[in-house]
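Note that this complex is displayed minus one protein chain, with the remaining chains in position.
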Amino acid sequence: MHGGLLAHGAAEPGSTLGPTVALVGVAAAVVAVYLAGVARLRDASPCSSWSWRRYAFVAGVAVLVAVLLPPVEPVVEDSFPAHMTQHVVLLLVAAPLLALGAPGLPFLLALPRRWRHRVAVVRAAGPVRRGRALATVPVLVVAVHAAVVSAWHLPVLYDAALTSTAVHVTEHAAFLAVGWWFWSLVTLPTAQLDGRAVLYVVASGLPMNLLGAVLTFAPRPLYPAQTGTGPDALTEQQLAGLLMWVPAGVVSLVLCAVLVLLWLRRLERESPAGVPLPPPGVPAEIRVATREEVQR
Amino acid sequence: MTTLEERKAAEAAVGEQLEPIWEESGGLRGWFTTVDHKKIGRRYMVTAGLFFTVAGLEAVVMRTQLARAQLDVVSPDLYNQLFTLHGTTMIFFFATPMLFGFGNYLFPLMLGARDMAFPRLNAFGYWAFASAGLLMTSSLLFGAAPNGGWFAYVPLNEEQYLPGAGMDVYSLGLLLLGISTTVGGINFIVTALTMRAPGMSLNRVPVFVWALVVTSFMVVFALPPLNVANLMLFLDRRYGFHFFDPSAGGDPILWQHLFWLFGHPDVYIIVLPALGIVSAIVPTFSRRPIAAYPLIVLATIGTGVISFGVWVHHMFATGLPQLSLSFFSAASLIVTIPSGIQYFSWLMTIVLGRLVVRTPMLWILGFLVVFVAGGVTGVMFAVVPFDQQTTDSYFIVAHFHYVLFGGAVFPIVAGIYYWFGKFTGRMLSEKLGRWSFWLVFVGFNATFFPMHVVGLLGMPRRNYTYQSGLGWDGLNLVETIGAYVLTVGLALTLFNIARALRSGPAAPENPWGGDTLEWATASPPQDYNFPVVPTVHSLHPMWDEKTLATMVRDEDDPERTLTDGKQALRTSDLDGVPEHVVELPEETVVPLVTAGGLFVATLALVLGAPVVAASGGLLTVVGLVVWHWPRAARQEAQEAQEAQA
Amino acid sequence: MSAPATVTSAATRPRAVAREVPAGRRPGWWGMVLTLVTDVAAFAALLAAYFYVRFVTTGADWPPGDIADPKLLKAWIMTALLVTSSAPLVFADLGIKKGRRGRLLVGVGLTLLLGAAFLYVQYSEYTEKLTTEFTPQTNAYGSLFFVITGFHGLHVVLGVLTMLVVFVAGATGRITRKHHAVVRIAGLYWHTVGAVWVFIFASLYLAAQL
Partner (left out) sequence: LVLRRGPDVRPRRGGERVVLIAGAVVPTLILIGTYVATLGVMGANREPPQPAELTVEVVGHDWWWEVRYPDFLTANEIHIPVGRAVHVQLRTADVVHSFWVPSLTSKRDLIPNQDNDLWLLADEAGEYRGQCAEFCGAQHAGMAFLVVAQPAAEFDAWLADQAAPARTPTDAVAARGQQVFESASCASCHTIRGTTADGVVGPNLTHFGSRQYLGAGAAPNDPGWLGGWIANSQTVKPGNLMPPQPLAPEDLTALIAYLETLE
């Protein structure tokens, strides 16, 4: 899927056509395989959730393609704010959508029977099982997510990504991987959705908020390779920081709100809050106790 | 139908067994050793009420000074002490402790628990709060009150510009209080997570509890920046450190960031629990379940989260990059949306229900009127150009009094009228309550509404006097008269309280037909709150036949009566499934000693005696060790014995 | 009051309440976690202040003035001491869960010693810095350096004290298989203080070299 990224850093405009076609092609293939898997799944057991999960996955792939299209890359390379927007979209839009698509099962089902069997054997093996168990420990996932996102914004690595296409591809792949992984934790049907999910989302957003604050208030350009050092560099950096801080914050806030509502709905299903009415009529209780009661 | 008589009969039998276990010693000894959340909660409220009275009188003196231009009632320096202390006391020593007092008293009752999760920590929190408040308030008597503004901007508050002990009292007093508030908040969270009655899943938790839990989470995250800033300020002032000293690499804006990183959430730390009180009272007097419960919960959580992102709007005039202002303006606008949701939830509850107006509801209606005005001006301050014009003028004084007096004091007074019967066993007079309300309502608006105008006319805040002929004179006089009316109105409620305590009619168990579990207890509640721990089946347990029935049905169930010792039921954090029985601590003097050590340390640092301070710290450490000394083995031996028997 | 009710019900109705081993998280665990959250927030505020002063008010020259880059040898030693000190504590915790008092004492004792060693190295670093390099009164950098490391040092002192209490309590048989929560909760504190040090080390020592 990342084949198209190889065009990153391409100087001459004409050369983006090939990679664009390649990227779209790969994306289309992935979607096709996924949809085939879902079709089989629905034949086997009609489960309503797959109807909307399909849309989520397709939308996720579409968003991914849109922000990674080779013609986008030169723009991103020139503009710090655009670059940060790209990162935010990868982490906060594409990743949750893809995770909502829950593609594990459909991909598995799309495989030929023999392969499926082999995958199942590998999945069931002890070390793999333990590894997968470890991969669902929330604190670990949040920590890795935070570490990866922060690390790629250290000036050293950031500059490297700007100068080397391979590093940049790795960066995007890393974002996508940790984002997908993290959001699977929160959105997978197997996950017990509760208030903790909100904490995880807030915690995973912290590094971006912090970075946003630093970029907003820093008095000098911190990434000369991206912005240069001129007077506009500072404004550009502030805009980039603010984009990471406020709009990204709003997106994750909305996601949190949805999580809370879903959680309350789940609770309501399991143990209905019930809405009894107080005893009817104008309540006789609402009055001050009488003298007699005082004496009694 | 389970009648009240049936329940009483069932409870009396169990109560007999519980009484000797839960009874605390009386008299002076009991006063210092109690760990009962009800006594501590009442104490919080009384102490905070005392600070409110003092800070209110300070405000009256200030209004007197400002009645006419160029008056000489107080000196400029005394005026500066008064406004600093007024702000600091109202924000830190009245609003939050008062609401924590409500919380302490009501939390276990609303949750159907026997006490807070950490009763000793509760006592410690009170003693730390009371001593910090004593330090702060009494400093005025020694002429050493803080005089650099409750926001304590640097470099003004560096030793160089404001020598003397005033700002040391401020920084250390707030540090001590910060410890108290933090442990209080942690106690609320843990209590709400682990001590709820069986069956009380999170969607059956009263909104008031939600509000205080969100508040507590905000405390946990918002107080550290303030505490750190105060530590830095103290070190700067007393030991020549340079955190905020621009001549040695420090930065004055750092203080503003740290302070407002706390300060903006603090607005909601004050208002959210008060809104929780509103959400508790409105359904009772609307005779209907609260409308849109999930949305109101979401709004409460949302307010808490968003409020951390908007501190910069207190700094619109400091010359931050224009670009960033536009973003923070947007963030500040967003924070009003959750309040809108809560507001319309109350309105819909009233509209769809059958409103019965009694004094508590009257105060709530007053709140609904006043709070909306504060909300509208709040939106105005998110508009950068407007903020840059009106910030630090009397307009903002008007705004935050509408938000804080309107949003916190009105609900607090409503809460006092609502729960007074539960707190004391006596009912307040309706008639006096109504008089008090109307006087306060008129006085409040007469005091603070003209401030909008005078602010727009260019009068800056924190001025001990003003020049005549600028168009401010008449309005200031109206404000001062309003302040007197307001004072009389509040004094009437105080009188009402005093009268009721002496000769008020006895309070029935559930005088208002309320919906939450505190109304299932006696007025005032027994030491053990609930003889039979209820099993909760709905959001409004007292209106719910099934829940009421469990309090009779489980009369013989040892898991609901817990008569083996001073025990409480621990339930699972999300679903309220019983998990374990926890032993609660007996009364003890350790929290007092531990807090006392901290107080000695604080006082000694203010007075410049580090050795004494160190010994105070040592006392605290010793107290902590004694407090946490593992007693498990003793318990286990006991259990083994019991098992054999 | 006849036979203890909880035990009776354990025999007749094995409900959650009467389970032998306490299920779920105890209040003490929650209390410690929240205390640590607020504590970590305080460290975050301090480190944020540090970076704020570094990025906003000073130029590229850091540490400012004549102060040399912090030396790393002692800091590495301190880091190693504190990070390794967590291992014996886990050993002790797992041990007492199986009722092994010896493992508890050895583990806690080792942690105690490593913590004390950390404090000793910090003390020697402080003496060196204060006498030859800079003091908190030198400038804002000095203030930040000493307050951040000092605040952390205070946490280690409290941690060592806690370990001492746990050790004595363990030695006198007050901590048992069933009542071992105190070890787990004290461990939470210790591990967090260690983790915070890693951040301080990275910010004040390593990043200062950049």
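Letters A, B and C mark the chains as written, and numbering starts fresh at 1 in each.
Here is the rule we use: a contact is a pair of C-beta atoms (placed from the backbone, for glycine too) under 8 Å apart; a residue touches a chain by one contact, two chains touch by 3 or more.
Note that the structure is predicted; figures quoted are calculated from it, not measured.
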Given B:W31, B:F142 or B:Y161, the one touching the chain that is not displayed: B:Y161
Contacting the left-out chain in the complete assembly, out of B:L82, B:L176, B:V271 or B:A291: B:A291
From B:P119, B:P198, B:P252 or B:P360, residue that would touch the chain that is not displayed: B:P252
Sole contact to the chain not displayed, among B:T3, B:S25, B:S138 or B:T318: B:T318
Listed residues B:T336, B:T588 or B:S615, member touching the removed chain: B:T336
Selected residue (touches chain absent from view) among B:A13, B:V369, B:L470 or B:L501: B:L470
Subunit B, residues in touch with the chain not shown (by the definition above): 75-77, 80, 148-149, 153-156, 161-162, 246, 251-253, 287-289, 291-292, 294-295, 299, 317-319, 322, 325-326, 329-330, 333-334, 336-337, 340-345, 347-355, 379, 382-385, 388-389, 391-393, 457-458, 460-467, 470
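As a convention for this text, only the chains that are shown with their structure count from here on.
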Centroid distance [mean C-alpha coordinates] between subunit C and subunit A, Å: 33
Junction residues of subunit A, two or more chains touched: 217
Residues within subunit B bordering two or more other chains: none
Subunit A - residues contacting subunit C, complex: 210, 214, 217-220, 222
Touch list for subunit B against partner subunit A, complex: 199, 201-204, 284-285, 287-289, 293-294, 297-298, 301-302, 305-306, 309, 320-321, 323-324, 327-328, 330-331, 334, 354, 356, 358, 427, 429-430, 505-508, 510-513, 515, 537-540, 543-545, 574-575
Subunit B - residues contacting subunit C, complex: 17, 117-118, 121, 182, 186-187, 189-190, 193-195, 220-221, 223-225, 227-229, 231-232, 235-236, 239-243, 245-246, 248-251, 253-254, 257-258, 261, 558-559, 561-564, 569-570, 572-573, 577-582, 621, 625, 628-636, 642-643, 645
